[in-house]
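Every protein chain of the complex appears in place save one, which is left out.
Per-chain numbering from 1; labels A and B assigned in written order.
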Amino acid sequence: MLAACGLESAEELFAHLPDDVRLKQPLALAPGISEYEIVDYFQARATENASQYASFLGAGVYAHYRPVMVDTVVSRGEFLTSYTPYQAEISQGTLTTIFEFQTMICQLTGMEVANASMYDGSTAVPEAALMAARVTGRNRVLVARTVHPEYREVLGTYARYGRMSIEEFGYVADSGVLDLEELARGIDGQTAAVIIQSPNFFGIVENVKAAAAIAHKHGALLVMIFTEAVSLGILEPPADADIVAGELQSFAISPSYGGPYAGIIATKEKFIRQMPGRLVGETLDSRGNRAFCLTLATREQHIRREKATSNICTNQALIALMATVFMSVYGKEGLRELAEQNLAKAHYLSGKVKPRFSGPFFNEFVAATNGRAPDEINRALLKRKIIGGLPLARWYPELENCVLLCATEMTRREHMDEVGQAFLPVPQAA
Amino acid sequence: MIKKVRPHITQNESLLFERSSPGKKGYQLPALDVPDIDPAAVLGAANVRAEIEGFPEVSEVEIIRHFTRLSTWNYAIDLGLYPLGSCTMKYNPRVNELVARLDGLAWAHPYQPESLAQGAMEIMARLEAALADITGMDAITLQPAAGAHGELTGILLIRALLEKRGNPRKRVLIPDSAHGTNPATAAIAGYAVENIRSNDRGMVDLAELERIVDKDVAALMVTNPNTLGVFEGNIRSIADILHKKGALLYMDGANMNALVGIARPGEFGVDVMHLNLHKTFSTPHGGGGPGGGPVAVKKILEPFLPLPRLKRLRNRWTFDYNRPRSIGRVRAYYGNFGVIVRALAYVLAHGGNGLRNATVDAVLNANYIRKKLEPFYDLPYKAPNMHEVVFSDERQAKLGVRTGDIAKRLIDYGFHPYTVSFPLIVHGALMIEPTETEGKRELDLFADALISIAREIETDPEIVRTAPHSTRTSRVDEVAAARRPVLRWKPDNSSAKAAD
Partner (left out) sequence: MTYPENFRYTKEHEWVRAEGDVGVVGITHHAQEELGDIVYVDLPKIGAQIEQGKSLGSVESVKAVSDIYSPVSGEIVAVNENLGSSPEKLNQDPHGAAWLVKIRMSAPDQWKSLLSAADYQAYVGAES
């Protein structure tokens, strides 16, 4: 091959580079290792992480069972190692599954159109806010404090430079639901969007209808976020929302220390052209057969460049495929039954550990620790190989002696009983 | 004569919703070990949905067949070469899939106690160190989820630094050969985009740059090698011109596959850059993601990096949130950890020398393709190319055949098309990047296919203009898809049936 290129050595390939940019010494990296040593390395790292612990953590990342079929399907080379489906003729596999995905998200959320995925739930929030700004021509956003704290941080980062102003509104102290009165006082004719989460960060189901009514009265859009996708199996879909954005990690996506996950944005048809992300549409091929293709690409960066609805290019296609397989496995009845099991487990736990708020909750709730430090209870639980609830002080100083507890279909009764024991007040010394 | 492809028996398959019927199940949940509960009683009746209308009900075997059949309609790296320019479609090692699925890593919750996450943190720290070495930069963030996300992070870092100096400035300069994510990113970061024309060799015009860089310019976003696969030989002068006026140099690292082990951006004047783990570092494309877009910076930008940052404290890893100058978070949690694991496995497998060898092979392969195709396709820019090469369809366009048609005919030869019509500075571009994965045999088949097509255009252009002919799906009507978008299945859809 070198001969074909008219070269004598491979080094000549780089002869045209200026001498002062050439690396003169080898990289500091250790030499390459064998496959078996690679596996060893990562297995050692895996054992340095929690192993065989029961966990009561939720807070945006949920422990749900992953049907074996999910990995069977996504491990097929034709899905795993394929490219973005720009060439429709040889990507109908990917395109068809995305079309099914878009459909199922609409069915779950009550929206009319859904995109092919965003990076995750947290980045879907600023994308939804920017979309609302484009639709309304306004630049104020009101966001509930009960939206996931890290999601709000991401919104803040994007908004600072997207020339949007973000203001927060709070929750009602005893019930844990949105303070609708505070929202009604804060909203005005410059508000592009009201952003709420349901179930909220405290696990509580919100009155989406009422929030939407306030938003619409002032010509603002209602953006509803969800972080626990399984809740859609039982909860009334947020049909009053204008944009639904959320996280699909619960649908057979490994927690994997924070990513990769898959976000979505779903909305009404009238807002389609302001929507970010890829869209797959149905059409015909030249022989008259049904076929799918990427469409409405003029919204996207590769055509509109600086006027694009978003800069997103690579998204989360394979992760969305995991969710698609999950949704087919559970199906209409299964997703409901799964949600009901989650509800039952969390409510059993709430019989052992009293919820701090009175609002209706799905599979997580906030519990006060009765004067003891949350860390103390969690340390005791760790000794029994149980990871306890998430202490809330770092984001909600007013809840400094509270934790967020989550129970899913995988949570066992005996572990919930142990958590209940750990929360009992310690008998006073005589 | 088409040597590579043979007719493939593909299955018919309809949509999940068309196979669905009530009562079919693919799941089985365990019996509850706690009392059952009435949803309406605990949630309030108004909060409980009736049913998920239209949601599929299919059996396990139907699910497996459905997705297996659909998968056979896809092309993939596992089937053959992808010559896509700037996409670096290299082989996706399978050991990476295994290690990413190890329980201790796959089930790790981002909020589990740090004492129980040391393994995950060590992996992230190790990749940070490797990327710093490879790029010659001082600090890395693994937070961004993809290249475009990394670009945004990088530009926000620049903005934060300039704000601290008193003036964020107004414009970002972008070459007309740049990828669309570059201007889209600059706009989101609140900058006006100014295009800078490439010179007649397809590179950044130094005189032009000197003329337009002023105190209102925050940065130049450059891809190096550029989208023609050509190294910007003047890169140090480019950096000097910018730095003299207080502006910064951002490098889009999409083409890093030409530089690993050969040159380090940190040593030729780059202040901040992003990398694409799903390109240079072999993590799978998966039909469109996930990816990973780490950002590498020089010391001056380190204080502004997204928080939290990994820190070593008393012999353990911890996340440091005490970073007052940070731009904040660009996503929740720490990064696409699963992709990070795969990228690290790739780096460990190759080691320093292996990575350099991969670069050498990638550049050799692209040059080999160039030599074989030069007699048949116009090469508008004659500078030495690195890991990719860009031809133009000028010669073929005279006979009425464009790059898009040639790309479609390539499918009949058993290959995925190259990148069509990009970069925009080339008339009817054919942008080809073979990567180091391909051996001479596959490269010869590919080059021979394009040569054969060039000959077909002279004798029978129609067969190229109406390609592909051998696929299950022929050219799709993109116009109808855009004029009357149908973006979901509905029960009363009266569209044509799937092909019989």
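Quick note on the criterion: a residue touches a chain if its C-beta (ideal position, glycine included) is under 8 Å from a C-beta of that chain, and two chains touch if they have at least 3 such contacts.
Computed from a prediction, not measured in an experiment: that's the story for all the values here.
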Touching the absent chain when the full complex is considered, from A:Leu23, A:Ala213 or A:Ala297: A:Ala297
Positions on subunit A contacted by the hidden chain, ascending: 273, 297-298, 303-304, 307
Touch list for subunit B against the chain that is not drawn: 478-479, 482-483
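What we mean here is this: only the chains that are shown with their structure count from here on.
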Chain centre separation in whole Å, for subunit B relative to subunit A (CA means): 21
